[in-house]
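Every protein chain of the complex appears in place save one, which is left out.
For chain A:
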Amino acid sequence: MTPPPPAETDAAPADAVVLRRVSKLYGEVAAVDDLTLTVRRGEFLSLLGPSGCGKTTTLRMIAGFEYPDTGDILVDGRSVLGVPPYKRQVNTVFQAYALFPHMSVAENVAYGLEQQRTPKSEIRGKVAEALEMVQMRSYANRRPTQLSGGQQQRVALARALVNRPSVLLLDEPLGALDRQLREEMQVELKLLQSRLGISFVFVTHDQGEALSMSDRIAIMREGKVEQLGDADTIYSSPASAYVAGFVGQQNFLEGRAGESGAVETELGPMRSSRPSETRPGERVRVAVRPEFVDLTADQPDGTSENTVKGTVIGVAHQGETRQFLVDAGDEHTLLVRRPTPRAPRLDVGDPAWCHWSPEDVHVFPHDGAHSAPPPTTVPDQPSS
């Protein structure tokens, strides 16, 4: 591999990776479909989406294991079309770690440096430093097979980062770890990334992972980026019903748009004070998050808008929050999440009123496409 390219033009390129109208077809199916995406220097970008949305293919094209059918990919401002993986200033942490079983931990980490013809005297120090960074120094002379999954994960990270790549690609690296370890690694990964200032592209289908670590998140669907933004934007201003349903939880209601944010739904009149692209008369989908729904035993005063009467059919205590499942009739159930200290004292079978404010209501065009199914049971775990 070559050292980082000197500034060819007036300044070093601001973007670590640029994908320009990239498509990749498998037979008739487009795994990646006219995708344009920029990874800024030093940012933590997550590609989030369900399996088959093209996120791993995108990652493999940046790494060089797949070539795009159309479009261009730039790393450090230079096109890498036709450049094999071993000549790219990019390193990957693989899903199953892919550590070399016939080499010790230290030899695994030294492998990339040896390929760059780093002098042996320097390799020793760099390997020790990289292992120090992931707290695996004391395992340097072990074989990867003698390590636990979490330890192998750290070695894979050190092996990639020791080469100081322009971009580090991570392909669902935390998927195989248990919950507690995964949460620890999330914090460590984020700390490591901000300390090193290396751009990370992190592929995941776990929204919690993406939300907790990323500077920006690209929500992918069928080979395209559905929305790109920071965690706050994605959560509070989802661009589509798909994004709204994929990140966090939503109560969806079907309806028809009226004038100035009014929507007539199956469960009565609703109103949104948020901007929406829908036109009056159009079929729409109304979304409100469980944490924004207020639950009371008595009918709220004032307006009848954004108010639904129902029966509590499930209560789940979850420590800091309490979840209620409310049957609103016509096979409609609403999920309500209240902070435990302010949760109403309602039990299964009690009548209850759900109410929410217009600024928490999102109205999306009804695209007929799949979205998260409505809750039918109270989930055991809050989905982060």
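Rule of thumb we're sticking to: contacts are C-beta pairs under 8 Å (C-beta built on N, C-alpha and C of every residue); 3 or more make two chains touch, one makes a residue touch a chain; residues count from 1.
By definition in this document, contacts and distances are computed from a predicted model.
Student: Which one, "HPt (Histidine-containing phosphotransfer) domain-containing protein", "BNR/Asp-box repeat-containing protein", "DNA-binding response regulator" or "ABC transporter permease", is the UniProt name for the chain you do not see?
Tutor: UniProt lists the chain left out of the view as "ABC transporter permease".
Student: Touching the absent chain in the whole complex: find that residue among A:Val17, A:Leu35, A:Leu48 or A:Ala110.
Tutor: The single option touching the absent chain is A:Ala110.
Student: Going by the contact rule already stated, which one of A:Val17, A:Ile123, A:Val288 or A:Cys354 would touch the omitted chain in the full complex?
Tutor: The single option touching the absent chain is A:Ile123.
Student: Return the single residue from A:Pro85, A:Gly150, A:Gly175 or A:Gly314 that touches the missing chain.
Tutor: Per the contact definition at the top, the residue touching the missing chain is A:Pro85.
Student: Which residue among A:Gly27, A:Pro101, A:Pro275 or A:Gly319 touches the omitted chain?
Tutor: A:Pro101
Student: With the missing chain put back, which residues of chain A would touch it? List them for me.
Tutor: The list for chain A reads 1, 63-65, 84-87, 90-92, 94, 96, 98-104, 106-107, 110-112, 114-116, 123-124, 127-128, 131, 137-141, 159-160, 163.
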